[in-house]
Each structure stands twice: as C-alpha cells, then as structure tokens.
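Every protein chain except one is present and positioned as in the full complex.
Chain nomenclature is as follows: A, B and C, assigned in order of appearance, with residue numbering initiated at 1 for each chain independently.
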Amino acid sequence: MTLQHYLVISAILFSLGIFAVLTRKNAISILMGIELILNSCNLNFVAFSRFVSIPDNPNNIDGQIIAIFGIVLAAAEAAVFLAIILAIYREFGSIRPDEVDTLKG
Amino acid sequence: MDSLKNIESLLYFIPEILLVVFAAAVIIFDLIVKDRESDKVAYLALVGLGCSLLAILITNSIIGTDEPRNLFFGMIRLDEFAIFFKILLILATSATILFSLRSEELDVKLKGEYFALLLAVTFGMFLMASSTNLLMIFISLETVSLTSYILAGFLTHSPRSSEAAFKYITYGAVASGTMLFGLSLIFGMTGTGDLAEIGERLPEVLASGEVTALGLLIAITFILAGIGYKIASVPFHMWSPDVYEGAPIPITAFLSVASKAAGFALFLRFFYSGFKAPGILDSVDWGLLLAVVSALTMTVGNLAALPQRNVKRLLAYSSIAHGGYLLMGGVLLTSDGLSAILFYLIVYLFMNLGAFYVVILVANDSGSEMIEGFRGLSSRSPLIASAMMIFLISLTGIPPFAGFFGKFFLFKAVIDIDSGFYWLAFIGLLNSVISLYYYARIIKAMYFESADETESFYSTKSALVLLTVFVIPTIFIGFLNIFYSLSGNIALQ
Amino acid sequence: MLLSLMIFVPLIGMIVVLLLPRESEEMIKRVALVFTLVPLIIAVYLFIDYDRTIAGKQFRHGPVPWIEAFNIQYFVGIDGLSVTLMLLTALLGPICVLASWRNIDKGIKAYMALFLLLETGMLGFFAALDLFLFFVFFELTLLPMYFLIGVWGGPRREYAAIKFFLYTLFGSVLMLVALIAVYLKSGDPGARTFEIPELIRLASDPGHALADSTFQMWVFIGFFIGFAVKVPIFPFHTWLPDAHVEAPTAISVILAGVLLKMGTYGLVRINMDMFPEGMAVFANGDGIVGNSLAILGFVNIVYGSFCALAQTDFKKLVAYSSIGHMGFVILGLAAGNELGITGAILQMFNHGVISAMLFLLVGVLYDRAHHREINGFGGLGSRMPVYTGITTLAFMASLGLPGLSGFIGEAFSLIGAFESFPMLTILSTIGIVVGAAYFLWTLQRVFLGTLNPKYEELPEINGREILTLVPLGILVIVLGIWPHFAIEMFSESVVNLTTKMSGILQAGL
Partner (left out) sequence: MVVPLISIILLAPLVAFAIFALSGIAKRTFPRQDLLSTAAMLIALICSFILLRDVVPEPEPLAVDWISIGEITISMGFYLDSVTVIMLIVVTLVSSLVHIFSIGYMHGDPRYPRFFAYLSLFSFSMLFLVVSDNLLGIYIGWELVGLCSYLLIGFWFEKNSAANACKKAFLTTRVGDIGMFIGMMMLFTKFKTFSLFDGAQDGIFTRAAAELATGDIVWLSIAGILIFCGAIGKSAQVPLHTWLPDAMEGPTPVSALIHAATMVAAGVYLTARMFPILTFPSSLVIAYVGGITAIVAATIAIVRFDIKRVLAYSTVSQLGYMMLAIGAGSYVAGLFHLTTHAFFKALLFLGSGSVIHAFHAMHSHSQHTHGHDEAHADDEAHEHDDLSLVHENLVHEHGSEIPPDQDMRNMGGLRQKMPITFITMLIATLSISGVPFIFSGFWSKDKILAGVLGRAMEWNSIHHYILFGLALCAAFITAFYMFRLIFMTFFGEPRNKEMHNMAHESPWVMAAPLIILAVLSFPVVNTIWFNKDYVIPPKQPHLHAPQHASVSPDTKTGDAKFGFSFFGVSEAQAADEVGGKNGEKADAAYYIYKRAHNIAMALSIFVAGLGILLSWLFYHRRRFSAESVATTFRPVYNLFWHKYYFDEFYDGVLVALTVWKSRLFARFDLSVIDGIVNGVGFATRRVFAAIIGYFDRRVVDGIVNRVAEVTWAAGGRIRRIQTGAIQTYLFVVIGGIVLIILIFRAL
C-alpha cells in the first residue's frame, strides 16, 4: 500500500461526502456526508504522517495527533448538529433541508 | 526562535485562561443566584472580559520590548498582532453583551449560558488570532464555529433563529471540512503543521517538483473555502445573509464584526507567515486570485443590498461588501496593506456595531427590523437619527468620518507603485457609490419621511450614552495619528 | 492664522446654533447671520490686504502635521484666485441667511447648522494647500447640501438630493484614485507628500515621475471628471436642473454661486497648475483630442443655452443658463492664454454673483406667486416696477451686456479662445444670441404685455429682499465698469499659468 492508495481512497470518501451533502434530502444524511468529509481528512493526515518524512524529525506523529483532534471535533459537531436538527424539527415539522427556506433573497 | 514549553507558556496564556474560568463562573453563578430579574450574570461576564483585557495589557507590556513568544511548542504565537485582535475582540464582545441587555427580542435575564457561550467564542477567537499551527487553526476555527452555531440558534421558539442555526452549521461544517482537507494536503506537502516551517518548506518542494503548482492551488483553494466562509467572501458568503437575518440582532452584530475580524486574523496570519515566500507567489497568481475574490465580494454584497427592505439583512449584505473592501488590503501582501486592514477593522468595529445598535433600538421601538421603522426618526429622536446618519455615512466612506480614512488607507494600499490593481480600486470606489444608494435610503427614511406613529421614541439615557461611545470614535479616529501608527507598527512585524 | 479663523468661524457658529434651544428661532437666525458676517469681514480684509504684485500663496497657515502616517498636513493659504472666490463665498453667506429668513418654515435650527457647516467646507476648499485636505473639504460640502436639498426642498426633493449626491460622489471617487496615484508617485515611501505647492513644483521638474506626460494625462482625466460633475460639464450636468428646481432659494444661490465654482477652481488649481502636460494633451488644438476641452466648452455653451430656451420653469431656465455660462469658463481655460484664463476666472466670479441674483429673484417671485411657470405670469412690469428693474439688470448682466460684469468674462474667454480655436469660438457665439433670446423672451412673458389679472395684488419686492440683492447688483455694475480691481488680484497667477502652458505647448510642437 503506497501513499497514493490512501490518497485515492480519501479523495473518494471526500467526494462521496460532498455528493451526499449536496444531494441528500434529509438532514441526517447531510450530517453523514459531513462525517465522511471529515474522515477523509483524518485518513489523509494519518497517511501523510506515516509516509511523509522530513529531515529534522524523521518520525513525526503530528498528523496522527491532528487526526485524533479531528475525530473529537467531528463528534462535537455531530452533537450540535443533531441538537439543531431537533430544533428544526420542532419548528418546521420536517428535516428536509429544502423545506427550511423561509430566509432568502 | 525557540518556542516555550507548556508550563512556562501559561504565564502568557492568562487572558485566555481567564476567559475560560469566567465562562465556567458565569454558569455556576447563574445556577446559584436567586434573583432571576437582575443582570448580575451579564455584569460578571463583563468583569471577566475586563480582567482578560487587563491581562492582555500586562502580557503586552511584557513582550512589548523584546520579540514575541511562541507558546506551547509553537502552537500559538503571542505578538502585537494577536494582542491587537484580542483587544478588538474583547471590545466587540463587551459591546455585544451590553446590546444583549438592551435587546428585547432576546430575554437574556434567565440565561447564564448565553454569556458563557459568548466568553467561549471569544476564547476561540483569541486562539484564531494567535494560532500558528494547522492543528491549532482548525481547532480554534471549530471552537468559534460551534459556539456561533448555538448563539445563532439561541432564540428557541423562533423558527428564523433555528433555521439560521441549521444553515449556519450545515454550511460551516462543509466549509470547515473542506478546509481541513486542504490543510491535510498542505501537511502532506510539507510534513509539518507549523506555518513558519511550511513557509520555508513549500518553496523547496515546489522547486524540487515533488509538489505541482496545481496541487498547491487545490490545497489553498480548499483552505480558502474555510477562511472565506468565516469572512463571508464570495463564493463562500451565502450563509451570512440568512444567518444574520435569523440570528438575534446582538449576535448578528457580533458575527458581522468579531467573527469577521477573527477570520481576517486567521487569513492574514496564514497568508503572511505561511505564503509570502517568493517561490509560492510565483507558483500561482495569489494576488490576482484575492483581487478577483475581493472585487466579486464587494460587488455582490452591494448589489444584493440594494433591494433589501429589512435593515438587518441590508446590513448583512453591507458587511459582506466590507469584507470585500478589507480583502483589497491583502491583495499585495504588503505590510502597508496589512496595516490598512487593521486600521479599517478598528473603524469598522465602531461604525458597524453602532449601526446595529441603532437597529436594536429601533427594533425595540417598532418591533420590526424593516426600514419603515426608521421613518421620521429624525423628528422622534434626533440624537439617534444623527448617530445612525453618521454611522451610515462613515460606512459609505465619505469624509470627515473615520470610514473614509479607512477606505482611503485601503485604496492607497491597492494602488501601490505600479501595481496592476488600479481596476480593483475603481471597482471598490464604484461600489462605495452604489453603497451610498442603499445607505441613503435609510437616511431618507429617517430624515425626509414623516413618522407613522407620533408618540416619542422609546430609549433610555444609558442607551444614548452607549451610542455616543460608538459615535465619538467614528467621528474622530480618522483624525488621530495613534491608530495609524499603531496599525503601522503591528504590520511591520 | 487669520485664514484658519475665517474658515472655522462658521463651524463654531454651527456648534453654537446646535447648542441653542430649538424654539428660539429668531435667536438662531441672528446667530447664524453674525457667524456668516465674520468671515465676510475677514474676506474683505484679506482682499484689501492681499499683495497683488506677487503670484505666490499668501496668508499661509501651516503646514501643521496632521496624519504623519501619510504626511498629511493641515496647510492653508490663498492666492488671488482663491481670495476672489472666498470673497464671493463669504458674501453669499449672509445673503443666503437673509434670504432664508422667512421662507424656511421647519427645522430652522438644523438648517442654519448645516448651512454653516457648508460654508466652512466651501471656504476651506478654496484655501486648502494640502491635496488631502482639499479633497476632504470638497467632500465636506456634499453632505450638508444633500440634506439641505433633501429636507427643505420641493416636491421631488428626495430624487434631486440623492441624484446630486450620487453624481458628485461618483466624480469624487475617481478623483480619489487620481489623488492617491499622485501621492504615491510623489516620491519614495516616506518622502511622499500631499502638499500642493510642492507637488506642483515636482510635477513641473523634468525627470520626476509626476512630470511624465502619460501619467499626467491619466491623472488629469481622473481629476477632470471629478470636477466636471461639479461644474457641471455635459454630459454630467443632469443633476443640476433637478437640484436647482427642488432646492430652496438660498441653497440654489449657494449651489450656483459657489459649488459650481468649486469645480472650475479645481480645474485651474489642480488640472492646469499641477498637470499642465495632461492639460496640453487635451487643449493643444490638434485633432479631436487636442480640442476636446474646447469642444466640451462649446457644447456646454450651445447645449445649455438651447435647453434654457426650451424651459418653461423659471428656475430651470436659470439653471440651464448657468450650464451655458460655465461653458465659457471651460472654453476660456482651454484657450490657455492670458485673456482666456482671465476671462474664465472673471466669468467664475461674475456668474457666481449674477446667478445668485437670478435665483434670489426667482425666489422672490416664487414666494409671492407660489409657482414658477413662466407663461403663468405676464405684465408684472406695471405691478412691481422695482422688482422688474432689478430683474432686468440681472438679466442684462447675465446675457452679457457690456458695461455689466457678465460681458467682460464672456468676451475675454471668447477672445482668448479665438486665438486657439477660431472655429469653435465663432460657433460658440451662437450661445450669446440664444442667451439674449431666452432672457428677453422670459422678460417679455413675465413682465411685459398686459397684466395677468391673477396678480393684480402681487406685493412689490420688500426691503429685506432688496437688501440681499443690492450688494450683488453693485458688484455687477462695478465689475462691469472697472473689472481690473478683480483682475489685478490674480493676473500674476494667470501669467504664471500661461507661461507654463505655452512653454509646454511650444515643446509639444
């Protein structure tokens, strides 16, 4: 497995995430898309920290650390997102994103 | 320069620590305090901000003489630039708290967490202003975003507010995700998260051909998506009108000033420290990219503002446009442009917050944010009307108010010797002509039209006092040297 | 120092007025009058005390550092041209206060405050020797004007006000770019300056970046459009009729009397004096480009005159007539020789006085009849002989009757221009005939013929109104008989300009 493989996979993940975000008609699915995006990023970081080495510190784990933080933030984001989705559901009686469009123009 | 270890860093981290402590304190205090009707909580939050400000000044006096510090193994950097923004942010937050007390739409007397969140978001912005590492950048960005989402949606039982929060978070999540992807690419190219090192490494890898200009372009564009969403620049601006309209007015004011300022802090630090190396500038025409973005941003903002009848939304678009003006300063990545941006941010803080404050007062009086609420304000409350007039004229950028000097500074930065950006300056100036048109509509409503209702305008003494706090700087900043020199010195670092 | 005092006295007046209670209207008016009289006295003193034999700036105050960051200074001083126009401004100040004595019904306090602010702006503009200060004062006149038209104007006041505001702002932003460019070209970072005399010196010393003729051409255009809107030069003129028709009498007086002159003053002070190379490009007389300035002047004259002929609204007619008259100024300036420029400057001053008279007169009639429809009157000559007499004087002065001030300016502009652009000048003389035509025609429709029974009881012009008109009338006659007392003020400066221009034109050929 070379770096390229990981990158390709993460790229695919990212694209899928974007696709989901753009097309899904359900807020939850959008949340999933977002998670995909974030995970593709994490994958990138880990892969890079594994493969890319720079002179002064041969074994740097920055990437992995970043990935961990990334996961944490993703979780936090998910929480907030779900809370807001609840509020939306209460106010609009639906979580279809295209029905939440009173603010426009 | 070598960076400090964790423990010794704490000394310089006191302002942030104080914010966190007070955030916690506010919540606890809110739980124990019995008297629900008092504003004690708010005042506690203000005290917290005050302490933090004090601490900032102290740290400033410490680093004032010798060179800035890199804290926590170079995660964040404490320099005059950071301190400048911190002070700016504290002012903005304090103003927001006071607004919140005046605002009737949001009944804050019961909600300690509201102020806790405000402190928290300020904390996040502090980090944004001072982070020098990809990781830190992302964390701070997310901190700010998450708290902002909640604040935007703070009006439970208000569909508009919830919708705002929903759009905000969806948009924000995607944007920050995209940014993170870009960050990861940068990390991959350089193998480091430290901006300074990135600045050193990128030219090498570009030179060595390991990284193509295209790759860099993709990475940077992804990152721009994140930053652009924070500063609401085209094409990443579309969340802001809706969110600004939906969120409670104090929060709108806060977002339009503080969050934008923080975004610019990030933007500037990112580009100035990470991407000024000649090799990178040659790879892709960043100047042109930024110029186009800024031109689009101001034009879209102003044009879209033209037909608005909701003053809040109108100001939202106008703040988009101002984001465009501010970007002009960054086009050449010169210290001149940097200082111009800083100066304009000071001015913008006062005039924009002032304008929003008037909107709050009018909304309190008329119950709506529509332009009709301003009819005949000049006769009903001359002081408030003239204050609003001053803010709007200043936003347009007409002498003798500070806004003009700020714009002048920015334009001067763009039309630097033989820069090819005269066209950008022209666009900017034409935009200020267009902007006059919709600002003037508010003035017209206030002065040329007669009031619908006749009973005198509802406003308290303290409200007027607070207003003057914004009016006076808006009038005089332009005439005072200190601010120019201040921004100038910071820029030189 | 004295100069600064003169400039800021009205500002102090504004503060005083603002401090007065809103109810005490008489008091407010008196205070305003006093604070407009002080600058007049100072202006008269300056006019007398001015040393006519030297061209340079006099009564300097400053340079006082203001914004070191850009080396912006507070720096004022006057030459003959400035002092003449400042005298005009200071003279119109109290006259306008008197003219607004009765017919401003609402918010007299705000009105007077804004008016005083406006006067500070105008005086400062004419005196500023720092380009940035110059611009700030230029813009400072915008805001009060906007409100004075927009709040106290006629039915379509909002439209007129915003139109005026947008037009002028449009012009001034272009000017701003040019101004910044000049600043940046003026030297290496740190050595840059906004000081007008210094810039003029640099721009005329060969080899300096400012002296480069292509650069000067572009900057010239920038400033020109800025001023052209104010003058106004075709096709930037359409704000003027609306603004005039809607504005209250006193404001029309200031608008025509002073604000228009700010444009032409700027053309002389900046475009000609600082960018003679750029000027030469548009006034060297070869090809369309070389004649463009003169062509603009010609178009203004003929176009304005014919538009005036087409009007039936008394005030609009006067407004268009001033477009025509400013055309002579442009033509004279384009000529670039002694007579031409002298004529242009005289025309500025005279038009200031005459158009002020005309608008005051229109106001007098409007206050009585409450309409301005020219065909709605008739035979007033027998009803209000004194008013008719004064109007006839003003009309005759305006249509350039020799012996009254209007003639000299027009004649000199034309004679000067004839040397450089014979054909255009001959064509421009059409404007004189048409001018006579519409003024006489108006005179006939309003004052001659059988008295319109509607106005059997129209009251004759009253003492206060006469008081506002007499000083202007005297100026009109005196300047007509002995123009040299005005000319000698600026003849030296004019000679400087012409030597500069001619030198460049020689080099060009």
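What we mean here is this: a residue touches a chain if its C-beta (ideal position, glycine included) is under 8 Å from a C-beta of that chain, and two chains touch if they have at least 3 such contacts.
No experiment lies behind these values; they were computed from the predicted model shown.
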Contact set of the excluded chain (shown chains only): A, B, C
Residue among C:311, C:350 or C:391 touching the omitted chain: C:311
Candidate in contact with the missing chain, chosen from B:20, B:238, B:383 or B:469: B:238
Full-complex contact with the absent chain, from C:303, C:349 or C:455: C:303
From C:118, C:225, C:396 or C:476, residue that would touch the chain that is not displayed: C:396
Footprint left on chain B by the chain that the document does not show: 166-167, 170-171, 174-175, 178, 213-214, 217-218, 221-222, 224-225, 229, 234-236, 238-239, 241-242, 284-285, 288-289, 300, 303-307, 434
Chain A residues that touch the omitted chain in the full complex: 18, 21-23, 97-98, 100-105
Residues of chain C (touch criterion as defined above) contacting the omitted chain: 234-235, 237-238, 303, 306-307, 309-311, 338-339, 342, 375, 378-379, 381-382, 385-386, 389, 392, 396, 401-403, 407, 411, 414-415, 418-419, 425-426, 429, 432-434, 436-437, 440-441, 443-445, 447-451, 460, 466, 470, 483-484, 487, 491, 494-495, 498
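Just so it is clear, only the chains that are shown with their structure count from here on.
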Innermost chain, taking as reference the mean of every protein Cα atom displayed: B
CA centroid of chain B to CA centroid of chain C, Å: 43
Computed distance of Cα centres, chain B from chain A, in Å: 26
Rounded Å distance between chain A and chain C, as computed from the means of their C-alpha atoms: 65
Sites on chain C touched by chain B in the complex: 66-70, 135-136, 139-140, 142-143, 146-147, 150-151, 157-158, 161-162, 165-166, 169-170, 173-174, 176-177, 180-181, 183-185
Chain B - residues contacting chain C, complex: 393, 398-400, 404-405, 408, 411-412, 415-417, 422, 425-426, 429-430, 432-433, 436-437, 440, 444, 447-448, 479, 481, 484-485, 488
For the chain B and chain A complex, residues of the former touching the latter: 134-135, 138-139, 142, 146, 149-150, 153, 156-160, 162-167, 169-170, 173-174, 177-178, 180-181, 183-185, 187-188, 190-193, 201, 241-242, 245-246
